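Here it is, the structure in full.
Moving on to subunit A:
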Amino acid sequence: MNWSEFFYMGGYAFYVWTAWGITAFALCWLFLQAKLSNAKIKSEIIRQIAREAILSENNADSN
Partner candidate 1 sequence: MNNTFILFCQREWQLLFRNTSNLVQPLCFFVIIALLFPFSLPLENELLQRIGGGIIWVSAVLAILMSLESMFRADFNDGALEQWLIHPRSLPLAMLAKVFAHWCATGLILALFSPILCLAFRIPAEQIWVLFLGLIIGTPSLSLIGAIGAALTVTLHRGGVLLAIIILPLYIPILIFGAGMITQSYSGAAIYSQLYALLAILALAITLAPFAIAGALRTTIE
Partner candidate 2 sequence: MNILSSIWKAVSRGFHRLGSPREFYTISNYLTPVFGALFLVLSLIGSYYALFVAPADYQQGDSYRILFVHVPSAWLSLFIYVVMASAAAIGLVWRMKMAFVVAICSAPIGAAFTSLALATGSLWGAPIWGTWWEWDARLTSELILLFLYFGVMALYYAFEERRTAERAMAVLAVVGVVIVPIIHFSVEWWSSLHQGATVFREGGPAMPPSMLTPLIYMALGFTFFYGYILFLRARNMVLSNERKSKWVRALLQPQTLQPQGLPSKILQAESGKEGTQ
């Protein structure tokens, strides 16, 4: 199984590999975007909880 002939793909190397490359890229992009927005939302909520904790402490101190 010589690799160079496999990658040559019977002359259509460019089309086949760009097609598969685009698919792989699209799948990874969808996955990464989902993961990144998950992290972003979680950190937002955590920061909000922390901020409210501090606010409630200040109110507790003040009155």
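With respect to how the candidates were assembled, all candidates are chains of the complex that A comes from, given by their letters.
We adopt the following convention: a contact is a pair of C-beta atoms (placed from the backbone, for glycine too) under 8 Å apart; a residue touches a chain by one contact, two chains touch by 3 or more; residues count from 1.
Model, not experiment: these values are computed from the prediction.
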Touch-positive candidate for subunit A in this complex, from 1 or 2: 2
Residue numbers on subunit A that touch candidate 2, as the complex places them: 1, 6, 9-12, 15-16, 18-20, 22-23, 26-27, 29-31, 34-35, 37-38, 41-50, 53-54, 57
